[in-house]
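And then chain A:
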Amino acid sequence: MKFTFDNNIPIYIQVLEYMKIYLISGVFKCGEKLPSVREFSTTFKVNPNTMQKALAELESMNLIYTERTNGKYVTNDINLIDKLKDEYAITLAKSYFEGMKRIGLGKADSIKYLEGIND
Partner candidate 1 sequence: MKLLEVKNLCKIFDDKEILIDINFSIPNGKIIGLLGKNGAGKSTLIKLINDLLTPTKGEILINGNKIGVETKKVISYLPERTYLNKQMRVKDVINYFEDFYDNFDADKAKKLLKDLDLNIEQKLSKMSKGMLEKVQLVLVMSRNADLYVLDEPLGGVDPATRDYILDTILSNFNENASVIISTHLISDIEKILDEVIFIDKGKIILQSDADKLRNKEKSSIDEIFRRMFKC
Partner candidate 2 sequence: MLNKLLKYDLKYMIKNMSVFYILALFFGITTRILFSLEQTIIINILGQISVGCMFAMVVNILINTIMRSWVRFRDSIYKDEAYLTHTLPVTKNDIYNSKFIQTLIFFVVGFLIILLTIFITYYTKDRWLQLKVLISTITTGLELNSTLFVISFIAIIFLEIFNAIQCGFLGIILGHKKNNNKVAFSVLFGIVAYFLSQSIVLLLIFIVGLFNSSIMDLFTSNILLDTSAFKLLIILAIIIYFLIIILMSILCKKEFNKGVNLE
């Protein structure tokens, strides 16, 4: 995966978003050990300090935790992840409806369009 960053927004916030998607989509599962800061920063191609900051943010949200000397782990609390997923899905849905509203389509029409899409 190629990570692109918008230089107008603090980099750690963008890394944080990528990390949230990783957690929601189960790339890293509940209780799983996370790679080191170093490894993360080479995959994201960002500064280790930036990565550290993003992980600290995740930790303050209780999505990950640090086990002394052992490294960082994904939370064991599946509810937290589900809540995150919920929030994320709502944001995505909202932005979809907002977009449809801009071209003059109401909620009911918008849902119809959604149902019409085949994978």
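In this section, contacts are C-beta pairs under 8 Å (C-beta built on N, C-alpha and C of every residue); 3 or more make two chains touch, one makes a residue touch a chain; residues count from 1.
In picking the candidates, the idea was that all candidates are chains of the complex that A comes from, given by their letters.
These numbers come from a predicted model, not from an experiment.
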Selected neighbour of chain A [touch, this complex] from 1 or 2: 1
Partner candidate 1, residues of chain A touching it in the complex: 5-13, 38, 41-42, 45-50, 53
